[in-house]
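So the structure is just underneath, and the comments pick up after that.
Note that this complex is displayed minus one protein chain, with the remaining chains in position.
Read from first to last, the chains carry the letters A, B and C; within each, the first residue is number 1.
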Amino acid sequence: MKKYSGFSLFSNALSYHENWQKIWRSPKPKREYDVIVVGGGGHGLATAYYLAKVHGITNVAVVEKGYLGGGNTARNTTIIRSNYLWDEAAQLYELALKLWEGLSQELNYNVMFSQRGVLNLGHNLQDMRDIERRVNANRLNGIDGEVVTPARIKEIAPLINISPDCRYPIIGASWQPRGGTARHDAVAWGYARGADALGVDMIQQTEVTGIRRENGTVVGVETTEGFIGARKVACVTAGNSGVVAAMAGLRLPVESRPLQALVSEPVKPCLDTVVMSNAVHGYVSQSDKGDLVIGAGVDGYNGYGQRGSFHVIEHTLQAICELFPAFSRVRMNRQWGGVVDTCPDACPIISKTSVGGLYFNCGWGTGGFKATPGSGYVFADTVANDRPHPLAAPFDVDRFNTGALIDEHGAAGVAH
Amino acid sequence: MSNNISMETPLMHAYGNFSHHEYSAGGEIAFGELLFDLVVKEMPLCSHLNIRGDAGDDAFCAGILQVLGIALPTQPGHYHTSRTHSLYWLGPDDWLLVSRADSIDLQAQLRAALSGHLSIVDVAGGQTIINLRGSAVALNTLLKKSSLYDFGGWGTAVEGGGRCVQTTFAKASAVVANRPDGSYELVVRRTFADYIARWLLDAGSEFGCRIEGELGA
Amino acid sequence: MLLIHCPHCREDREEEEFSYNGEAHIVRPLDPESLSDEAWGDYLFFRKNPRGVHREMWYHAVGCRRYFYAARNTLSYEILHTYCVGEKPQIDAANEGAGA
Partner (left out) sequence: MTQIQQINRLAGGARVDSDGVINFTYNGRPMQGVSGDTLASALLANGVDVVGRSFKYGRARGIVGHGAEEPNAIMQIGSGASSVPNLKATQVELYEGLESAPVNGWPSVDFDLMSIAGFFSRLMPPGFYYKTFMYPAKLWMTYEHFIRRAAGLGRSPVGDDPDSYDKLNQHADVLVIGAGPAGLMAAREAARAGARVMIVDEQSEFGGSLLASTQTIENRSASAWVDLMVAELKTFANLQMLPRSTAFGYYDHNFIGILERRSDHLSLSAATGSRQRLHRVRAKRVVLATGAFERPLVFAHNDIPGVMQASSVSTYVNRYGVAPGSRMVLFTCNDSAYQTALDWHGAGRTVVAIVDSRAEPNGAMLAAVEALGMEVMLGCAVIEAQGGKRVKRALVAPINAQGTEVVGSVQRIACDLIACSGGWSPAIHLSSHTGAKPQWDEAIVGFKPGTSTQQECSAGACAGTYRLSECFAEGAQAGAQAAHKSGFGSGVGLFPQPPVEEHDEYPQQALFLVPHTQRSTRAPSQFVDMQLDVTAGSIEIAVREGFESIEHIKRYTALGFGTDQGKLGNINGMAILAKALGQSMAETGTTIFRPAYTPTTFGAIAGRDIGELFDPQRHTAMHRWHLARGAEFEDVGQWKRPWYYPRSRASGGVESLREAVDRECLAVRNSVGILDASTLGKIDIQGPDTAEFITRMYTNSYLKLAPGKCRYGVMLKEDGMIFDDGVCACLGDNHYLMYTTTGGAAGVLAWLELWQQTEWPDMQVYFTSVTDHWSTATISGPNARRVLAKVCDDIDLDRQAFGFMDWRDGTVAGVAARVFRISFTGELSYEINVPAHYGRHLWEALIAAGEAFDITPYGTESMHVLRAEKGFIIVGQDTDGSMTPADMNMDWVVAKNKTFSFIGKRSLQRSDALRDQRKQFVGLKPLNPNDVLPEGAQVVFDPQQPIPMSMQGHVTSSYYSANLGHAFALAVIKGGINRMGQVVHCPLADGRILAAEIVSSVFYDPEGARQHVE
């Protein structure tokens, strides 16, 4: 892999950029792989990368039905934070955050991880109790966080409305300075480039249509381009997990729901952090291009349409205009939806299955982008060693039978 | 119940804020006077009973007819009315009876005439009726602003009844019914009445909208 | 933005009047105590979640307050049919296919 740097940029400019190396090869699939990763989103690509990098398993293919990083990786609001309530979740997301902190250098690809901080607003007494609880837990888990006052919130986000007279006044917030955003596409491309350089095959525009098993163990996948053999199959297909599980005769405790987001037209920098509010439901940050990136709520019903209901957008913009009255005259440039796989406890599933050699990493719902590096890391370990990585163990699918849920719904605030 | 006990209508709180001379801006001025195309009026309190029962049971239907003198509306989205009673379809086994008759008597009569599995619940304290009148354009616009429901196909009510629907009203809900005089009635929940009044004044402001109350405080 | 035909109100009504209640026709086990943790977990949480026609439950919350069923395509969002509890669906499972 040729290294990217200011120097390489300069020397390539001399040859009119005609000689850049391909970011990844587009190989024909081999007949068999040690591991097939189904799903070329951020998590799948990270899994492939760490399989090769950490575990030396390089005979790996990532099979993606569309284009790499075109699922939820392409459509999320890129919020990164690790201030989750429960120990199990906090440790997993904190592993991810630590990896984010060196990811551009690790991948030699600038994923533009911007630690501009994340505010989670509180609007009533119970919100504040929950915020206190979460921040205290975070600090004792070694995760940065503070509870901040409206005055401090106003310093961090000057356009925000902290008037005590609004319908749901802001009475405080949690603040995680190490949180922030990253350039979502670059994450997928960086991991794909890194994995490709280690020998992983990127098989795009190829849909997995079946999971072939013999004697309760996987032997490969059927795809729109034919059968590909595999000793292990690792499914990382987010919103489509239920569909892929069904190919192996399994059911999952997930429901696929539309989740929407929108961007405004670009405006000059006016919001230098990430603001999230659970109670009035809206979250917003400003991209490096200037557009306000706004996340909406998850739709009330199952759907695979990558689009959602307009009233959800209306409600979100009401919340945004409440929080930032000045944005009322800014305009929505584009809105879209993704399909998220939601678990009853708003926590992921990273798990072996009852089928030998078949693994699932799914259920990240509305908030898995931030986990991308950590998720790939522990999942690769789980697949490589055929036993859960210690941080992944609590996320085994069996928790839905034993009842050991990790309920991030109730107390942990917004899940994005 | 003694007569000097003060009742407070659900909109009373709103009057407290708006007073009943209050209006929202935007009304046209003619001959030096503000014109109002829309009037929001809280109707006098009366009896409200929620009735549940089996519309397929002839005895039940007959009992209702016998006590109220009006037939049980079984067609979705319709209400029947007489001088004393109005009976609104809310659901296949669910009706709202609004009446000028005394609630206790009425309940007793109904209980006497009806049998089997049913329920009669006094909900008078929890609801109020708001009458909306004004020009057709103003009313239609106001309804379109406030509710998702398509009132376009309704036509006007006649003496014995008309159309009704339980639907969204701004961010609350209401039973909306048409009246023979072209006005509309909203049955709203007491604790949302103040919100709905504020909404109506705001949404109606382009036509000039005022609250008219009998029980101003 | 769905427009949903309420089989009780016998009208098409806006999505905002309804709330969704997940997969339909999941019958509560008659004797929960006799079930294994797995079987009970399955009842509680594991769902078909199909990409295609889905039998689901809706509640006409701001309307007649009745629950009813719908056969809806989760990809196109087309509602093939709504029907009351206890009613036989007009569309049989064979026609539903796996969807696209």
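Following the convention adopted for this analysis, contacts are C-beta pairs under 8 Å (C-beta built on N, C-alpha and C of every residue); 3 or more make two chains touch, one makes a residue touch a chain.
Just so it is clear, the structure is predicted and the values come from calculations on it, not from any experiment.
Contacts of the undisplayed chain with visible chains (whole complex): A, B, C. Considering the complete assembly, chain C touches the hidden chain via residues 1-3, 14, 19, 21, 27-28, 31-33, 35, 37, 40-41, 43-44, 57, 59, 61, 65-67, 76-78, 85-86. For chain B, the list of residues touching the undisplayed chain reads 1-2, 5-10, 12-13, 16, 26, 45, 50, 52, 93, 117-119, 121-127, 141, 144-145, 147-150, 152, 170-172, 189-192, 194-196, 198-199, 202-203, 206. Where chain A meets the missing chain, the touching residues are 4-6, 8-10, 12-13, 16-18, 20-26, 66-68, 70, 74, 87, 91, 101-102, 104-105, 108-115, 123-126, 128-137, 139-142, 146-147, 159, 166-168, 183, 185-186, 189-190, 204-205, 264-270, 280, 286-290, 305, 307, 309-310, 313-314, 317-318, 320-322, 325-336, 344, 399, 401-405, 407, 409-411.
One rule holds in what follows: only the chains that are shown with their structure count from here on.
Each chain gets a centre from the mean of its Cα atoms; for chain A and chain C, those two points are 29 Å apart.
Between the CA-based centres of chain B and chain C the separation comes to 33 Å, rounded to the whole angstrom. Separating the centre of chain A from that of chain B, both taken as means of CA atoms, is a distance of 49 Å. Multi-chain contact residues of chain B (touching two or more other chains): none found.
Shared interface positions of chain A, i.e. residues touching 2 or more other chains, are not present.
Across the interface of their complex, chain A is touched by residues 1-2, 15-16, 19-20, 22, 37-38, 40-42, 44-51, 54, 56, 72, 74-77 of chain C. Contacts from chain A toward chain C in the complex involve residues 240, 242-243, 246, 251-256, 300-305, 309-311, 344, 400-403. Per the touch definition, chain B reaches chain C in the complex via residues 76-77, 90-92, 94, 148-149, 165-168, 173.
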